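Working notes, structure below.
Apart from one protein chain that is not included, each protein chain of the complex appears where it belongs.
And then chain A:
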Amino acid sequence: MTAALRTEYRKLVTTRLWWILLASMAAYMAFLAGIMAFALTQDPGSMTGGAPGVEAAPMTPESVARTIYTLATSLGYVFPVIVGALAMTSEFRHQTITPTLLAEPRRTVFLAAKMLSSVVVGLLFGIVGTVSTVGAGAGVLALMGEPTYLSDPIVVRSAWLSVVALTVWTVVGVGFGTLLTNQVAVIVVVLAFTQFVEPILRIAGGQFDWSEGMSKYLPGAAGEAITGSSFYADSGMAAGLLTSWQGFAVLLGYAVLFAVVGRVTTLRRDIT
């Protein structure tokens, strides 16, 4: 298993894709956090100002800071998901699955090593994503003369938990890539789901009592729950959150579910 882990880790770091995505994530999150910090301090209700029928929730300066600092979990998690998923789909796209399974014929060991090794890269994405978000967000808050709350333990805890959430998202990505091995399909589905389908489900789900409970268990909501702060919930657009531990368990549950289904479908098939 140690050898398999080292092999999978080397696979991740010997291609260029991961740092291109990492740099993109850092730039994108810094940009979003800066814009959001500016908008929220100018007018705390501005986030939902354009959505009719949505009541703008009054946000305290502290929750404004927390929302900004955890934006990576709310809006940037697509980067670690893609990195995780591509770690698996590229094996099929470039047919390296053949030498991979020749070196490690135990397919469950291979899958477990792939998921565990992605934790290292996930942590890196979590740290870089969170640091760039907090850095840009706090910088703009300070420029606007607003409190940054960088010494508030609850705010700092949320930021740290954002690192954890983004790490778990990477593992979810590996699981999803095992389930669906077509690289193009994975990118399309991940982008469509994370950027479009889930936000709509959460906003729509938050409007009715019967669907409110269910929308908490959507992966994006579970990821936000880990940090204890939600862009969607705090802005009044979607329902409340699970607790940190529940969110962690639910999101990890998605990763395991995808991996198990992938193991009995994709990885049971003949490799031709």
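We adopt the following convention: contacts are C-beta pairs under 8 Å (C-beta built on N, C-alpha and C of every residue); 3 or more make two chains touch, one makes a residue touch a chain; residues count from 1.
Just so we're on the same page, contacts and distances are computed from a predicted model.
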| item | value |
| --- | --- |
| Candidate names "dihydrouracil dehydrogenase (NAD(+))", "GLPGLI family protein", "ATP-binding cassette domain-containing protein" or "SWIM-type domain-containing protein"; UniProt protein name, chain not shown | "ATP-binding cassette domain-containing protein" |
| Contacting the left-out chain in the complete assembly, out of A:T60, A:T98 or A:N182 | A:T98 |
| Hidden partner chain, residues of chain A it touches | 2-4, 6-7, 10-11, 14-17, 90, 94-96, 98-99, 101-106, 270-272 |
